[in-house]
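Here it is, the structure in full.
Every protein chain except one is present and positioned as in the full complex.
The letters A, B and C name the chains in turn, as written, and every chain counts its residues from 1.
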Amino acid sequence: MKKIYPDARAALDGLTFDGMTVMSGGFGLCGIPENLIAALRDSGVKDITVISNNAGVDDFGLGLLLQTRQIKKMISSYVGENKEFERQYLSGELELEFNPQGTLAERCRAGGAGIPGFYTKTGVGTLIAEGKEHKEFDGETYIMETGLVADLSIVKAWKADEQGNLVFRKTARNFNPMMATAGKFTVAEVEEIVPLGSLDPDCIHTPGVYVQRLIKGDHEKRVEQRTVRQRETA
Amino acid sequence: MKKIYPDARAALDGLTFDGMTVMSGGFGLCGIPENLIAALRDSGVKDITVISNNAGVDDFGLGLLLQTRQIKKMISSYVGENKEFERQYLSGELELEFNPQGTLAERCRAGGAGIPGFYTKTGVGTLIAEGKEHKEFDGETYIMETGLVADLSIVKAWKADEQGNLVFRKTARNFNPMMATAGKFTVAEVEEIVPLGSLDPDCIHTPGVYVQRLIKGDHEKRVEQRTVRQRETA
Amino acid sequence: MAQEVKGWDRNQMAERAAKELEDGFYVNLGIGIPTLVANYIPDGVDVTLQSENGMLGMGPFPYDDEVDPDLINAGKQTITELRRTSYFSSADSFAMIRGGHIDLSILGAMEVSENGDLANWMIPGKMVKGMGGAMDLVAGVKRVVVVMDHASKSGDPKLLHECSLPLTGQQVVDMVITNLGVFEIERGKGMKLTELAPGVTIDDVKAQTEAAFDVAV
Partner (left out) sequence: MAQEVKGWDRNQMAERAAKELEDGFYVNLGIGIPTLVANYIPDGVDVTLQSENGMLGMGPFPYDDEVDPDLINAGKQTITELRRTSYFSSADSFAMIRGGHIDLSILGAMEVSENGDLANWMIPGKMVKGMGGAMDLVAGVKRVVVVMDHASKSGDPKLLHECSLPLTGQQVVDMVITNLGVFEIERGKGMKLTELAPGVTIDDVKAQTEAAFDVAV
């Protein structure tokens, strides 16, 4: 069972089909599977439902798939950075389902963990609660949210070994671990594939069971909001 | 805010009361909070409900609290190693609620995560499902399980820093991380308290927010089933 | 009306909000004025900042040569780590938030009602950007403090009987700090003016407030 593929295109071969649901890891442009998103665009697959916290920017990340109109629907918590998104949404070309960020994260975790539904206080009394089952626990009202699964999950990690064990780096972890668990197929791109045995087994964030295919990618790692402070001069 | 206490007795001071619910980490005798269990016994607290995967053995771990009859009820998945447990249970002195192991783990995780209920396939059509809400998702039947919280969680980790960030070692991790999240107060015992900044921030299993008090303990780390193989002789 | 009544400026509002921090608190700060609160943490008060994209122990913005694309806050700004920092997934981050483990959230608002309803994510008819983590934060964090201008740019009150905008959360706000003063909201008991900014009178506040409130200054 070789999990390592030569490139992103090869790693997606046979896994894409029109109308499919894709989970894509990352928060903003941090920790997004750049190479696999580009390969998904190049595959020409259409009418995708994309589950991703954000929608990239116009010319990077999931923005690439919006430019080519391959996305039919987004399930996200925040899409404020993307003008093309706004245009397509306002013109009715694109469907959008907003989820509170924590609800979205937990829905992915639940989908991967075999939990079809769970209760949360988040969104009670808001638009988000409309049409959802309400239930009281200890006198407090909660709403039911459902688990999410995807036909394909694409994630970005820092390091992997040949077994598909993944390690993430700093806040680039974000949605990637849960999404890796919630894909029927999960393809990971990493900055480095290290020899088996060189990852600390106590510090593996995503065990290899969740990763079916793996590539080493080239990463631009674009910064969305470069915010710095000045060194005080002596 | 000093989290480090001089010993187990001091760390439990003011946190115990009769009739309380205590979560205790560990699987079998692996990764149990030995020092805090002993201090809980010495505190003399009575009528405790203990949530723990197992019940220790007669003379170690939670068995100590059974000897002194401080436990009113156990919520566990397997208690087969403990004769005193059997005696008290069969004589009606001790209440027992069995949970499937994965359901127990998820109930603790849910309790800590603000999720009062979730659905699982585990136990459908068995005694475990009796009296529980059933619900269909995509034509499959699931039962609802509830989140668990405790008045006090006692956990055992390998290393900690002064902020209460915890790292576990190998399979001694088990129930400890979820239980740390599900206690109104969580007290951790560790083998070593290391200087702040010496734990890898990408590899902290339990962030310090979950740990209110901390001690360095002395650990016997008893082995329950010493199973070895023989070196082949040349 | 009352255009000349200014009270606190942005930094003074942040400084006032910082007085709500207690030693040992774990705190989530929203975008805008709440971010400034980090500049006013009182001496001797040790506070750990949570960023909901998966970090506890958020440090200051980096120097130019320290910028790391893998290290951003929930506003997507580059930041730094501290010796106490830990990283975790979004699911673990919101488990922390939803589970009530964060002591305090300080955030901005468009409207707050006298019973503590909060609206800060959506204006119908305008492009909607999304609620991000705001609904989770207000539903899960132990105490929610809103910092906002007392009135909108066009002079309309933002403290209302009922919010006119879609809610972020129902009965979730515990305190509102505006340029004019401080209000406490107790669940089921309504709103109470507890502090006035320097040079601001109760009548000034009443003139710019639709919400009913008791006075306890």
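The rule we apply is simple: contacts are C-beta pairs under 8 Å (C-beta built on N, C-alpha and C of every residue); 3 or more make two chains touch, one makes a residue touch a chain.
Model, not experiment: these values are computed from the prediction.
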**Request:** For the chain that is not shown, enumerate the shown chains it touches in the whole assembly.
**Result:** A, B
**Request:** Please pick, from B:Ala8, B:Val22, B:Leu65 or B:Cys108, the residue that touches the omitted chain in the full complex.
**Result:** B:Cys108
**Message:** For the chain not shown, which residue from B:Gly44, B:Gly125 or B:Gly197 touches it across the whole complex?
**Reply:** B:Gly125
**Message:** If the hidden chain were put back, which residues of subunit A would touch it?
**Reply:** 1, 109, 111-115, 161, 163, 165, 181, 196-197, 201-202, 204, 207-210
**Request:** Extract the touching residues of subunit B with respect to the undisplayed chain.
**Result:** 27-31, 53, 76-81, 86, 89-90, 98, 100-106, 108-109, 120-128, 158, 168-178, 205, 221-231
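Following the convention adopted for this analysis, only the chains that are shown with their structure count from here on.
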**Request:** Just list the two chains that share the greatest number of C-beta contact pairs.
**Result:** A-C
**Message:** On a C-alpha centroid basis, what's the spacing between subunit B and subunit C, in Å?
**Reply:** 36
**Complete:** Between subunit A and subunit B, the Cα-mean centres are separated in Å by 33
**Distance from subunit C to subunit A - Cα centre to Cα centre, in angstrom** = 28
**Request:** Going through subunit A residue by residue, note those that touch at least 2 other chains and give them in order.
**Result:** 106, 120-121, 168-170, 173, 205
**Request:** Note the residues in subunit C that touch 2 or more other chains, in rising order.
**Result:** 81, 87-88, 94-95, 97-98, 140
